[in-house]
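Pasting a structure below so you can have a look.
Removed: one protein chain of the complex. Kept in place: all other protein chains.
Then we have subunit A:
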Amino acid sequence: MEGEMSSEVNILDLPEDCISHILSLTSPGDVCRCATVSTKFRRAAQSDVVWNQFLPSCLEEILSGSVFASKKDLYFQLCGSGILIDGGNNKDPFSQMILSLPNYKPVTSRFSEKPRINDVHELSIQAKIKMRFLSPNTRYVDYFIYVPRFNGIEYPPFSVSVRSRVVGEELTITNYARLEDDFLTRPEYNGYHPRKRDDGWTEVEIGEFFTGDLDHDRDCEVETCLWETGEYVTVACGLVVQGIELRPTED
């Protein structure tokens, strides 16, 4: 390879996998910029070696059985809409969740089939997630995602109690949330209000928590609950539930 003279070399003379190794030490943004520098950089930027570095180390365990064309695809799917864990084959809807990456990185628990709740007299939903699947030192807000019934005309305002807590932590705050807004009572209502999203679903805040320095030995769980308050006698008829999302907040 090398002649008697040590010839002048440029970064492009490095083997492609060596450039991939270098790119893996930068950031996703740096890699995307490098992909437009030259064709060799672009090829090196596609490598699984690079994108594997940007994925959580516990991923193998979580995504067992899921297949992706490349780690890059996996990365961008995680940053975008997320991935339904267990490939959607799991029979128990509560054990499913959507995994997404830290920073852009929401985590969603989602039902495999959107249950339309009929004749339920005591609505109660509880979801748990292990903290190690979340980003450390990050404040998350939990949201309940659903479609309201009939804009509060046929039914009295549908209120629920909501709570988000780190399992085992003493101090927990229970709040109220209104799943269907009633414009008349809105001004004097202290709880959370629903918000219509661009994707057609409605969301309401459940609570928030801080992950701290995730200690792998102490495998904490976060519990998200929502249950009927009994403010009115309500029937949760016609409510379509999508699931629960945990989204990191800026501060």
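Miscellaneous remarks
The rule is simple: a contact is a pair of C-beta atoms (placed from the backbone, for glycine too) under 8 Å apart; a residue touches a chain by one contact, two chains touch by 3 or more; residues count from 1.
Basically, contacts and distances are computed from a predicted model.
Chosen from "SKP1-like protein", "RNA-binding domain-containing protein", "NTF2 domain-containing protein" or "Rab GDP dissociation inhibitor", the protein name that UniProt gives for the omitted chain reads "SKP1-like protein".
Residue in contact with the omitted chain (choice from A:Ser27, A:Asn137 or A:Thr249): A:Ser27. Within the complete assembly, residues 1-4, 6, 8-15, 18, 21-23, 25-30, 32-39, 41-42 of subunit A touch the chain that is not shown.
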